[in-house]
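First, the structure itself, so that you have it in front of you.
Removed from the display is one protein chain of the complex; every other protein chain stays in position.
Labels run A, B and C following the written order; every chain starts at residue 1.
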Amino acid sequence: MPTTIDPAARACFELGIKFGSLYHQFAGTPVSPTSADALARAIEASIENQPYCTSVGVVIDEAALASAIDDIHGYTELTGTLMDVRVEVEVEGVSAVAELVDVEGYPEMQITSLDA
Amino acid sequence: MPTTIDPAARACFELGIKFGSLYHQFAGTPVSPTSADALARAIEASIENQPYCTSVGVVIDEAALASAIDDIHGYTELTGTLMDVRVEVEVEGVSAVAELVDVEGYPEMQITSLDA
Amino acid sequence: MPTTIDPAARACFELGIKFGSLYHQFAGTPVSPTSADALARAIEASIENQPYCTSVGVVIDEAALASAIDDIHGYTELTGTLMDVRVEVEVEGVSAVAELVDVEGYPEMQITSLDA
Partner (left out) sequence: MPTTIDPAARACFELGIKFGSLYHQFAGTPVSPTSADALARAIEASIENQPYCTSVGVVIDEAALASAIDDIHGYTELTGTLMDVRVEVEVEGVSAVAELVDVEGYPEMQITSLDA
């Protein structure tokens, strides 16, 4: 890696990796009110394994989930509109946080904190 | 669906769907000794949401996991060689079971029971 | 595998595996009118690698895709409502076909042909 890539840039890169991984690994998973909590805990524990990751918080929104479930099947597939996600990483003393933020009805991954 | 597709055939089809779903949804998930149990519980709870599925049992093998983890990263990615899986479905009174069976070193999905 | 599992049951099991694999491997993939064709071809070629699979046909519906794409991002995520899928397998001379069928607005995987 070129020496010009400072720890703050690397922290932001690592945050992005965690978010992209989390989303594309778990989106599409069948989810219902009875399985939501187990899924949220597994997502947190799985992504926390990745390098530089200090904490992952996932909350599957009960009301959003209830609206998304159809009466025929009793479950739906996990998407970004059903969850709140907060990921924190630390690279060489720089910590950074990103969250899934609602932007005009779409979940958008954003850096919400970057501290040297 | 044509009337010639009997409940036993449909039960086998449903079993296959559960196995393919489980494998391709969760293979690749970062996994370590500390996150394995949460992941196994989430896989079970998620797939049990699917239609006709009466039970899912997932055991991530501690010894296989320990061998697969590399010293640099402390985790690996979930694959079929790391887990035992048992899925049971019931379609119109016919229950069927499939398991991930080791065949010459490769995990193979097989129907292990089919009862009218 | 017990001797009581006949080739027809196994063909249905294999069909289910292909469908579950296809869906949970590729659902969530970013897709737009410019990338839809490449994605459909890759899904076909990938799943045709699996054992007993003789043919896979995937069509991503242009009109459904156009409706699903939002104006801000120009793409959406692949789901079952955006595609037609047909999978054919053959096990010991028994061929079987399954398709993604619209049932009350939801895509449902169904066996549509089973010939000894």
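Please note the rule applied: contacts are C-beta pairs under 8 Å (C-beta built on N, C-alpha and C of every residue); 3 or more make two chains touch, one makes a residue touch a chain.
Note that the coordinates shown come from a computational prediction; the quantities given were computed from them, not determined experimentally.
From the options A:25, A:49, A:76 or A:95, the residue with contact to the chain not on display is A:25.
Contact residues of chain B toward the unshown chain are 23-24, 27-28, 70, 72-73, 77, 79, 104, 106. In the full complex, the hidden chain is touched by chain C at residues 21, 25, 28-32, 34-35, 38-39, 41-51, 73-75. What chain A contributes to its contact with the hidden chain is residues 1-2, 4-5, 8-10, 12-25, 98, 109-114.
As a working rule, only the chains that are shown with their structure count from here on.
Relative to chain B, the most remote chain by averaged C-alpha coordinates is A. In summary, the pair chain A and chain B forms a contact in which both copies contribute largely the same residue numbers, shared numbers making up over half of all those used.
Measuring from the averaged C-alpha position of chain B to that of chain C gives a distance of 19 Å.
Mean C-alpha positions place chain A and chain C at a centre distance of 28 Å.
Taking each chain's centre as the mean of its C-alpha atoms, chain A lies 25 Å from chain B.
Of all residues in chain B, those that touch two or more other chains are 21, 25.
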